[in-house]
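Have a look at the structure below, then the notes.
Chains shown are a subset, placed as in the full complex.
Letters are used for the chains, namely A, B, C and D, taken in the order the chains are written, and counting of residues starts over at 1 for each.
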Amino acid sequence: MSRLKTLVRNEAGTPPLRGGHALCQGCGIPMVVRTIVDTIDTPVVVVSATGCLEVATTRFPTTAWNVPWLHVAFENAAAVVSGVEVAYRALAKRGGLPQDGPITFLVLAGDGGTYDIGLQALSGALERGHHFLFVCYDNEAYMNTGVQRSGATPFGANTTTSPAGVAALGKAQQRKDMTAIAVAHHIPYVAQAASSHWQDLSEKVERAAHADGPAFLNVLTNCPVGWGHEPRHAIEILNAGVDSCYWPLYEVVDGRYRLTYTPETIVPVEEWLRPQKRFAHLFTGEGAAVLREIQRHVDDEWEALAARCES
Amino acid sequence: MKEIRWHARAGQGAKTASQLYATARLHEGQSVQAFPEYGPERRGAPLRAYTRIDDKPIRRHDAIMHPDVVVVLEPSLLHEVDVTEGLAPDGIVLLNADTAPASLAGLDVRCVPAARIAGDSKFVNLVLVGALAAVLHDPVDAVADAAIELLGGKVAHDEIRTAVEKGYACLS
Amino acid sequence: MATEARILTGGQAVAEAMRQIDPDVVPMYPITPQTPIIQGFATFVAQGRAHGELVDVESEHSAMSAAIGAALAGARTITATSSQGLALMAEVVYIAASMRAPVVMAVGNRALSGPINIHCDHSDSMLVRDSGAIQLFAENAQEAYDLMLIAPRLAEHPDVLLPVLICQDGFTITHSAEPVVLLEDDVAREFVGEYRIPNSLLDVRYPTTQGPFAMPDYYFELRHQQLAAMQAALPVFEQMASEFYALSGRRYHSVEPYALDGADHAIVCLGSTGGTVKDVVDELRAEGEAVGLLELRSFRPLPRHDVRTALDSIRTVSVLDRADSPGGAPPLFAELAAALHGTEVDLRSFVYGLGGRDLHPEQIRAVFTEDSGAYIGLRGAPCPA
Amino acid sequence: MPELTAWRELPLGGVVRPGDTAPPHTGGWRTGLKPVVRLESCVNCLLCWLYCPDSAVQLDGTTFVGFDYDVCKGCELCAVVCPVDAIAMVEDDGD
């Protein structure tokens, strides 16, 4: 059976996240959620950090979630899931579970809730070695509060807290390399994926869910509002992100790097940048230098990654 | 006191319209307030904004429950939300449409084909603000000036003025 | 000396005040509904219209921590937050006060989780009411702007040296556009003046140890300094407010009575509700009812003596809390009970507006006419107290 | 959404169960266009199903059958990902 059919079968007519939620038209997040949950072949319990996904799917007294779902706050999803997972183990030990069988514990958090305010809780949970899969849907900014810069926001991007203007060229720093930070925790499974590449994503989820310990997945996810594009351009933009090697797809299993996708031809990073309004200012005035700097940085990072994958 | 409620989808300029109209009236010496409603719903969702106008200083900060005028920027909303909710007894519905739908029968509905008038300019909101000025017997210039003050940094002034005036002309 | 009135939201008005103050350092972290403030300021910086250093911190705990570092290093420092942000930094707000770091913070008041909610109540401010930080409440956008300009003067006054929180109701003020008159930039700048603190950490020739460990032999005394600074803040505020009045024609006091003369029923409240109450008071006065309002501009310090003087001869005082304390007295009510202890005043407690629940004039009228329940607007009979 | 209820009637701690309340009809968010399929072209790859942000692609078992216009927000993603261009965006009659 094709992988997609398997997902359909797993979903069995009840999408983990049903329609009728309040996420934007064309938001990239739901596809990530469904691909992940539908790939996992055990029951799933979801812990969400505050963010677009959480706010827009659970307006009391409604819910768009058909799987158990828990939200406590913005910064603590990994700590919350630690408690849930340990409770599961404790109850399993003394026979107190509502029903038997394995459960996959899944965290869904935005980049803000992962790279920034949620990093410490995540790092602690990774060190303690809980069995859970932490997925960052990385749309590269705090979208829920209106597109502010996060640690994931790329260099040069215009956001409401790193606005471009005569005295500023957008975000002044390079993005945090969250995937590398997760790798540095020496956990069994880490990967970087993109919502444009569903099959790659789904395969990674499968491996992550079977890892013997914590797993981390960083999924580039488009946001039409924050990136400034029409929903219909989502896939081509994401593709350009991947094919320019701005966002390489790779995984690190027990410390070993592997590219899961190699662009046939590497496209200039401009193809990734140009369709997005948040980079529009780079295509005028002094932007050219910034563009060169971005290309150079992407090239360097790619080279370093490729080297690590070869070895 | 006049209380106005604006209905639109997020991104259609209801908030701007609410503030723009307030600015116009401020310049005419009145006291004003303009505020949108906020929820978890995102781009594309129905949205409300409000404008309050008075001759005395406005000090109250409660919500507007019984608007004197309801301005509907997006006619498709009629299927979704009750735009007449709480409308004051002799309140007016100002609608972006050619004709009033049956569902609003019995109400004082003023129609302006704002989308058609605005054409590609996307100034549906400006056309309706112009029309509102006509409905409330305000000078159109004040509204056009306010619109230019708020939006003139990005858009050609005459386009703005034209949109406002066309709306005004519809109902004056 | 003032500009013409413009339509500005409370958030924009405070951002304008920040542009005029042009602080040296602005640590910032987004949270609804204060975000327009930091965004507004960031835009001014990007436009070259303000020059402060932005510090895009990774959490509010770090926002206040960076603010303390900057303020003690000798830089004028402003930040902003709301709700969970204030809760997350609460630990450090106490420390800012104890280290006498005159950080100014704009607060867009919002209900604390849970459930998570983005709208106004005062539970966030109440959470830090013991912290030693000054809290001034604005009734509208103009006041938010004015108080924001006064804030650095108050915070940095040598008798005070405490953090100052300028609180405005989330959405109701932060996102509500109203006419606001700004001072001219240079007038504002001159009013605010230069930043000065007694001990700069950066003075490497005269090194200081800041933030030492205190045993029981000294803690009580060091803590008492903060009480003294809070006491001092009341006259200092009146002085700054009167200087500001000279420039702006707008006069503030730590408590502001409205139609209290001869009133036999008064409401006490904080924030934007004050405006709505004024309208109701006017109506009722017109109907011959002897009602009035005492608005607290300053919640911390609570001007206990002025409150008592203003209210001790009034028959009934209804305290409107926009926060509660499950299993305890609502915060403002408890303060008023303490301040009015020993008087004959019949004090009543009302809780309203939690999580952004609206408060209508009719409901305020019902408080005055003694037709209101204790939880205004709550659906269902309140649980018996 | 149900009637606004008194505090005693609300679920403890605000816990919600799917199905307690019907999903809001976000179909109204569409601004002009809606997707339609030419079923004869459809190769049932199900990519539209996967990518639809609003779970608005309806299946019968594993077979594409149509759209749930009650919730489809008209984003056009389904049309974009369809490998055989079986989906077209057409004027929304507001149904």
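One rule holds in what follows: a contact is a pair of C-beta atoms (placed from the backbone, for glycine too) under 8 Å apart; a residue touches a chain by one contact, two chains touch by 3 or more.
No experiment lies behind these values; they were computed from the predicted model shown.
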Labelled copy-number formula for the complete complex in this structure file: A x2, B x2, C x2, D x2
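The working rule: only the chains that are shown with their structure count from here on.
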Pair of chains joined by more contacts [C-beta pairs], C-D or A-C: A-C
For chain C paired with chain D, centre-to-centre distance based on mean C-alpha positions, whole Å: 45
Chain centre separation (chain B, chain D; CA means) in Å: 31
Multi-chain contact sites of chain D, meaning residues that touch two or more partners: 14, 25-26, 29-31, 73
Chain A residues counted as touching two or more neighbouring chains: 22-23, 25, 27, 55, 60
Parts of chain B lying in touch with chain A, wherever the complex brings them together: 39-45
Interface residues, chain D side, partner chain C - complex: 4-9, 14
Parts of chain A lying in touch with chain D, wherever the complex brings them together: 4-5, 7-9, 13, 15, 17-23, 25-31, 34-35, 58, 60-66, 198, 230-232, 234-235
